[in-house]
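Removed from the display is one protein chain of the complex; every other protein chain stays in position.
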Amino acid sequence: MAAFIIRRLIISLIVIFVGVSLTFFLVHLIPGDPTGIFINPALPESVRQGLVERYGLSQPVALQYLKWLYNAVRLDFGYSFIYPEKTLSLIGDALVPTLALTLSSLFIGVLGGCFIGIASAMKKGTLFDRICSTAVMFFYSVPSFWLGLVLLLLLSYWLGIFPSSQIRSIHHEHLSFVGKVFDYIIHLLLPVTTLSLTLMASFAKYTRESMINALSSSYTIGAISRGIDKRKIIFKYCFKNSLIPVINLIGTAVPFIIGGAITVEVVFSLPGMGRLIVSSILSRDYPVVMGIATLMFFFVVFFNMLVDIISHIIDPRVQLQ
Amino acid sequence: MSRDNIILEVKHLTVGYSQKKPVVKDVSFLLKKGECLAIFGKLGSGKTTIAMAILGFIAPIYGMVLLNSINILKIRGRKRREVRRRIQPIFQDPFLSLHPMKRIKTVLEDSIGRESGKSVKRYLNMVGLDASYMDRLPSQLSGGELQRVCIAKALCTNPEVLILDEPFTAQDHVTKVKLAVLLRDLKNKYNLSYLLITHDIFTVSFLSDRVLLLDQGKITETMTAGEFREKYIAEL
Partner (left out) sequence: MKIRKIDNLRFGLAVLVLIVVFAFVLPVFYRVSPYEQDLSNPLSAPSIDHPMGTDMYGRDLMARIMKGTANTLMVSFLASLVSLIIGIIAGVISGFSRGIISELVMRLADVLLGFPKLVMILLISGILSRDIFVSFFLLACLSWMETARIIRGEIKVIKESLLYKSLVAAGLSFPKVLLGYIFPLLRGKFLVSFTLSFASFILIEISLSFLGLGYASPEPSLGTLLRQARYDPAGSYWIVIFTGLIIIILVSAVNFIADGIKDSLEENVSR
């Protein structure tokens, strides 16, 4: 067990190392002066000199590489070109609305999706199942931001019920605490609904399939014909077995937590990671781009490792594939 | 026994998935040309593993397999493929041994390879099937017919040794007898040598000349077919 974890850790560290190095080399592939990539050319000379010293940009590439590695591990990604802030704090600020959005959508989406999936699997062939399956197919085939646009048009512009952008109103500061909370919620309602619907569709589809497989498996049929209480079988065996692949699916949905909500955030103008990623790429704010790329990488590798270890604990038969 | 007569020699074959627990332990035997040697044992006694090792699908921990005095386990590359054609397997489930999408004709042609002049029809006739079987798919044939096709496929490479791994276990009794007769006739006509691996008493007593008893990976007894029949059938 311990050996497994250690092995996994070592591999993850190697992978992180490779990834961070790749980010470095990728940026150096861009034609032009690398100094211009890390440091805003618009800054006054004295400030630039200071930064050049700090990030070792006048030194040979090998040393720069090591400096980059060192800084990356300390999460020091330099200063943004566009905003007068450290990259890390920019990312931190942007992370909050994104997490609020994605985590709540994930929660609702997974629960709702599993519920619908299992219910329609058990009622397979009935009207309920057919309606659900059609709805699921619909939400599954539609880009989430289109859904967002539609909701935006309907409920925000046309009916004027919900605010159309941002995460807080202009007069947010003047509200009471409860008012502030309510303000956040009402701004998040549409985007969360949009994302939840899309997620629910994926999870419902997946859960329904695996539940149907479990229900028709020879184990279940055998148990039923032996007279064991149907409910018991369904709860003990089918549920559990159809949930294992769902856990895997959640594992794959996690990188979604940072990056997947991009388009929805753009539709609703939420000041989150999505907008940051897009704007920094469009405006060539390289320190931010590299910082995001590296952080995502850390996160992904770390999370993969975690999922592997948890899977191994739950079911020791799971080996490194 | 003169040396020239021996076509296959297995020496100290030890096969296993871990060093400590070999499934086949220090097995040695000789197969004479034109002879059918049966390896008889319960399920799990290691019979199939011996076959797999001889065919080269499992690397043994220790031991040699000599075909015409050449250690075939050590050969690589193109030569290996040529050597492989001289020892052909017949497996238990003929349906699984054939590609579901390929017609019988194609299967046999692929096996014949470059040696043209010997047509597919000829090999089909050898196993008692007529030319109408050429364009059929495996799903259209019965178990007995499929096993005949597998035998034909094996013959296409002009082998010297056939390794029969439970060849009739999946067949019904009538077919079993017919196939056994076919194999016996083929052996006599083309001077083939058989290594028969099975737990079925009938097959052993009908086809084989000598019998090795295998228990838990080791050879426990050697006897002639006559002695075998006395021991096992007389008791019934």
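Letters A and B name the chains as they come in the text, with residue numbers starting at 1 for each one.
The rule we apply is simple: a contact is a pair of C-beta atoms (placed from the backbone, for glycine too) under 8 Å apart; a residue touches a chain by one contact, two chains touch by 3 or more.
In this text, all values refer to a predicted model and were calculated from it rather than measured experimentally.
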| item | value |
| --- | --- |
| Given A:G50, A:G92, A:P143 or A:G179, the one touching the chain that is not displayed | A:P143 |
| Contact residue for the chain not shown (choose from A:V20, A:A72 or A:L152) | A:L152 |
| Absent chain, residues of chain A that touch it | 11, 15, 19, 26-27, 29-30, 137-138, 140-143, 145-146, 149-150, 152-153, 157, 252, 255-256, 258-260, 262-263, 266-267, 277-278, 281-282, 284, 289, 293, 296, 300-301, 303-304, 320-321 |
| Positions on chain B where the hidden chain makes contact | 55-57, 81-82, 84-85, 87-89, 91, 93, 96-102, 110-111, 113, 139, 150, 153, 156-157 |
